[in-house]
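Only one protein chain is missing; all other protein chains are in place.
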Amino acid sequence: SGGSKSEQSASGSESGTAKKRIALVLPEEIGVNQFFVQMDEGFQKAGKEFGVETKTIQSSDPTAFEQNMRATVAENYDLIITATFQAEDVLKQVAQENPDKSFAIIDTTVDLPNVRSVGFREYEASYLLGAAAGLSTKTNVVGMVAAQDVPLLKKYSEGFKQGLESVNPKAKFLIGYVGSFNDPAKAKELALVQYGQGADFVAGASATSDLGVFEAAKEKNLYTSGQDTDRTVEDPDHIVLSQLKGTDAVAYETVKDFANGSFKFGTANYGLKEDGVGLTFVTKDSESKLSPFIGEANITKLKQIRDDIVSGKIVVKNPLEQ
Amino acid sequence: MNAIKRTLLGMLQPVVAVLIGLLAGAVAIILIGDSVVDTYREMWNGAFGSFYFLTNTLTRATPIILTGLGVALAFRAGFFNMGATGQMVLGGLAAAITGLYMPGPGWLVMMMALLVGMVVGGLWSLFAGYMDARFGVNLLISTLLLNYIASLFAGYMVSFPLKDRTGSAAMSQTPMLATDVWLPKLFSGMSLHAGFILAVLAAVAIYIFIHHSVAGYEIRMLGNNPFFAAYGGVKRGQMMVVAMLTSGALAGLAGAGEVLGTQHRYLDGALASADYGWSGIMATLLASSHPIGTAIAGILLAALQTGAMGVERNTDVPLEVASVIQATLTLFVSARFGYLFLKRRKERKNNGSVV
Amino acid sequence: MDQLFDISLFNSTLRILTPILLAALGGAICARVGLFNVGLEGLVLVGAFSAILGNHLLGNVWLAVVFAVICVMLFSLLFAYVSINLRANVIVVGISLNFLAAGLTTFCLRAIFDVKGAYYDKNMQGLPRWDIPLIKDIPVLGGIVSGHSPLVYTAFVAAIIMWVYLFKTVSGFRLRAAGENPVAAQSLGIPVRRIQYGAVLVSGALCGLAGAQLSLGQVTMFTEGMTAGRGFIALVATMLGQSNPLGVVASSLLFGLMDAFSIRLQGFALPAQFTQMLPYMMTLAAMFFFKDRSYLKDAQRANGSSR
């Protein structure tokens, strides 16, 4: 990114010190998913630390997202970051139409010369989580509450299932769909039903609705797990694991690179190997103490599985590639 | 003279309402400590600030106008059709399927896709009408319920049988349509597509139909007083079919237009999450089911929405506050200040004795 | 199959239906005075938020419920003022209120709690569960009926009180008169407007309870848009129950049961989208048996918007 670009943008900023301007354009409203909140935090933090002007723009629906993307291009931001599969279509178009503009996308890959993409192999972490559940369950029934029965969430459910079956082929896997990303009451009912069907571990994979799963766990003394950040700190007795995904770090790094001039286009893909995804206690330590339900012995086994995935001894199938 | 006076008075009402709405919105902005002037300027810019943003607004108005017209026609016939969302979703899905799988030259596929979208939307709406006419299943409730059913069904279709398996294959969506099937853009580099022309034509056509055609007359009378219509030999069943079919077809066209003109594929949730259906109903009600009025109200509502996006992008006022302002404005736009104000003054003038 | 029909099915039915029933009763009383309240969704959402806010501020779950009721009543005054005094189209007002509530609660979540998406405090006490002394020991019934949040029982009591009020008391009689023929009621000196205001306020109170049940009874948290369409289902329940409180109880029961059932049906081979359709399908099917539409027609005519 050359100086000429910053000069253009200076006209828009109040100070005239030619601060770089970076926009994070989200395809949805931020509150829909913890994942966006986390990303925004990393984005804002980097903005402050590296003296870059940051602007987060939410969109209420796909059409609004497209309009926001185009308007942001028109408003001459130096870098436009966006995220998730939902953004692919629009980004492909907009980036192609504006070859001299810089873009970045988080959580999926768009292979264009002016786009930097960072994808995640969540299914590897899901595999670990599923294995953890399979190793720990006493009732041989484990459940998962997912937001919707859509391909996107197969990254969680299919990986989980593979992991579960690999360590405990006899275990029964229950899955329930909330039908919405923010209906904790319904998610709680689903978790209660799975509890009624004998599950002693119910994984949450329903974005904001997970809070309902956590509550069910607390109420019925179930074990559960969270997503994206370390949720075990909220209730270590019941939320015993958390599947991690470093979206905040990626947003932070992207801004940092851009501010320092080390920003490069191209694609990157983060899995267990790159430490982009993970599982608490296995790939990363947690502030909370390990639940006896999981137990140190299992953690040791899981660490081995992690190493096998990294070394390629275990190949986790990408659920989206069929 | 009188006609001019009446038109002016008719315009006064919405103007006063918008002013009060802006005032109420200003209170919201002051409460969060932002500049009222800046916020409204950005709102205006986001909606009409340049030719580009104007076309954005018109793009967004297109599905609102079309669903609104459909709702208006059903209302006129006395059918409270709240099912625009479901009809739109199925129309969009059908258009996408046609666009993907029908062989033939692009323009023909495009036309067929629009047509199939209309037919499917129309049939879905007619289904509700049929249950009402034949089994006495209340239309208001059934159309609301059918929205959920349609959305879930379409969600299933694009999550499984019709799923896009190209690319990352993570989204619940159909594959992308071939470019020659897309509705042409009206101006290069802008989002406005030919669907807007269709919406304008539809508004004019529905206006002529409702106000000047015999069938439209019968539909209006049916809506006004079904007994009178029956007495005069209006065939309720036939008119119901015409009204519900057309109403659903317009919603279906709205969905097909979005699919062929904007998203270029059917994307799960894209039509429902934008609340086009509810906006269409609001446009109709604001215009008392007048087709041309519905089109204007549709543009107004779209402008409020694109304006809110402008506020989101260019001020520190967050999106939710922008939507509060938008809701406040619509809330007051339908109020009848002008009317009350005038009526009271007139009464005072005419009836001297009134205290 | 025994996994489909067990005590917990009926137990969860009662939980699921309560917010819907409370809101639908609110819708019913509005419909009875000729105001078709499409804004239930928004009112319940405001109720859910203010219940959490009240609990946060006052530190007492009962005061929180009262706080929610008061907040929603104030919010519903807006509905009353714009539709009654300013004679705006009630449906437009209702839809606008839904948008307003969504924006307002999201904004307040950020402004007051400084969080996005959800507010959750693990130390916050939700509504207690009541074990009803004698009933809880009755084998099957006890398992179904006992051990719910007090608002579950309140909802049913409210339905009965409303039924008695509407059909047995003088004041309820006049309320129905005001809704059925406002011109005639006015000509008899019945204060139609005041009655309409009263009905909207009661509706607000009920939606406040519905919201409180959702955010303090079913779960103890607030998330953006957590009503997830329950207000619209309540609207359907209102209409299906023909704005008769007992009818509303029946239609809410049907919906609650089907929703609870659909949750259990997941995993029995059908794709989730189809099991999720079940409550809507069954409600639709139920309508084949409830055909007296006279009341609904009046309600539609009263708001005059189909013209």
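Observations, loosely collected:
In this document, chain identifiers A, B and C correspond to the written order of the chains, with residue numbering beginning at 1 in each.
Here is the rule we use: a residue touches a chain if its C-beta (ideal position, glycine included) is under 8 Å from a C-beta of that chain, and two chains touch if they have at least 3 such contacts.
Criterion: contacts and distances are computed from a predicted model.
Taken from the listed names "ABC transporter ATP-binding protein", "Na+/H+ antiporter subunit D", "Cytochrome c biogenesis heme-transporting ATPase CcmA" or "Diguanylate cyclase", the protein name that UniProt assigns to the chain not shown is "ABC transporter ATP-binding protein". When the full complex is examined, the chain removed from view is found to touch B, C. Within the whole complex, the absent chain has one touching residue among C:Phe10, C:Phe113 or C:Phe173, and that is C:Phe173. Listed for chain C, the residues touching the missing chain in the whole complex are 168-174, 176-177, 180-181, 183-184, 186-190, 294-295, 298, 307.
Although one chain is not displayed, chain B still touches it through residues 208, 212-215, 217-218, 220-221, 224-225, 227-235, 350-355.
Note that only the chains that are shown with their structure count from here on.
Contact topology of the protein chains: fully connected, every pair of chains touching.
Residue numbers of chain C whose C-beta contacts span two or more other chains: 106, 271, 273, 276.
Chain A has residues 29, 148-149, 179 in contact with two or more other chains. If you check the complex, the residues on chain C that touch chain A are 3, 6, 8, 12, 15-16, 106, 109, 116-118, 120, 122, 214, 218-221, 223-226, 228, 260, 263-264, 266-267, 271-273, 276. Across the complex, chain A meets chain B through its residues 29, 55, 57-64, 66-68, 70-72, 74-75, 85-86, 88-89, 97, 108-109, 148-152, 155, 179, 320-322. Remark: chain C residues 78, 82, 86-89, 91-93, 95-100, 102-104, 106-107, 110-111, 229, 232, 235-236, 239-240, 271, 273-274, 276-277, 280-281, 283-284, 287-288, 291, 293, 296, 300, 305-307 touch chain B in the complex.
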